[in-house]
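Just one protein chain is left out here, and the rest sit where they should.
This part shows chain A:
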Amino acid sequence: MSNVQKQDLVLFSDSSVISKELCTGKSHDLITITSSPATSSFWLLTTLVETRLTGAPFSLNSTSVPVVTHKNMNLITIASFIHNAQYYTDALNRLKLGPESYKYIDLLTNFVIKNIGKPRAKVLSELLEKFPQDSTSVVILEQPEVLLTLLDGLTSDELHRKFIMPLMQRCGLLIISTNINYSPNGQTKDAIEFSRFVAGCFYKSIAVLSLKPLDTGRAADVTGSFRITRGGASNSHLSCHVVENEYLYLNQKENTKLFYR
């Protein structure tokens, strides 16, 4: 794999990762990232943060990373249910992205202590209030499906209706990272809710990025496959379209390389 020419990441037909047409304030779009525990999407999330702040995924393309001069925290907001602020700060500092250039909402620390026992609608509305109202901003939300396990009785439809869709309206582009490491054909009530949540995300998305380990098992020179497909939402409001593609990628020692499949 070392002799194979590595590729730049492109999601849209205007040769961009996050198209400039996306966060103009005229539309509210969604991109869904699916991953498994074997192929965590963390590297992709940091790449998207970098792209939003610097204009391109410089670290992925191994070119020198420009220093971010603007300090507009509203450009991008990161919220995670499984990582705390320190984790993102450390990772983004390595990409020369200081904490003053993005906003982080910690949904891990003390979330249970603060919210358990409260009515579901109240918890969801309080969560929503934490996000800035700016239709030109990008919001990255990591593993919102965790809410289905933390709030007793919460259904997929309720989560979409009271949290995901209002959140989409608050920003220009919402990027949801979700973990799908279970059988989509599960028969239990909980399994159905999880499947419905992911399916709902697919329908609302303009693009779906999926990270999967190789079907053949572990390989020393390939971490997994990275597939870009169009989602269920119409992108007629954009002059560009999602470029469907599949890469192989290698994630090693905090570096990621993409190769065409």
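The rule we apply is simple: a residue touches a chain if its C-beta (ideal position, glycine included) is under 8 Å from a C-beta of that chain, and two chains touch if they have at least 3 such contacts; residues count from 1.
Going forward, contacts and distances are computed from a predicted model.
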| item | value |
| --- | --- |
| Undepicted complex member, UniProt protein name, chosen from "Cell division control protein 45", "Ubiquinone biosynthesis protein", "Alkyl transferase" or "Elongator complex protein 4" | "Elongator complex protein 4" |
| Omitted-chain contact residue, chosen from A:Asn110, A:Thr216 or A:Ser236 | A:Asn110 |
| Residue touching the undisplayed chain, where the options are A:Arg161, A:Arg218 or A:His237 | A:Arg218 |
| Identified contact with the non-displayed chain, of A:Asp8, A:Glu100, A:Glu129 or A:Glu254 | A:Glu254 |
| Sole residue of A:Phe12, A:Tyr104 or A:Phe194 that reaches the chain not shown, by the stated touch rule | A:Phe194 |
| Touching residues (missing chain, whole complex) on chain A | 37-44, 81-84, 86-87, 108-113, 116-117, 143, 146, 148-153, 179, 181-183, 186, 188, 190-191, 194, 211, 213, 217-218, 223-224, 251-252, 254, 256 |
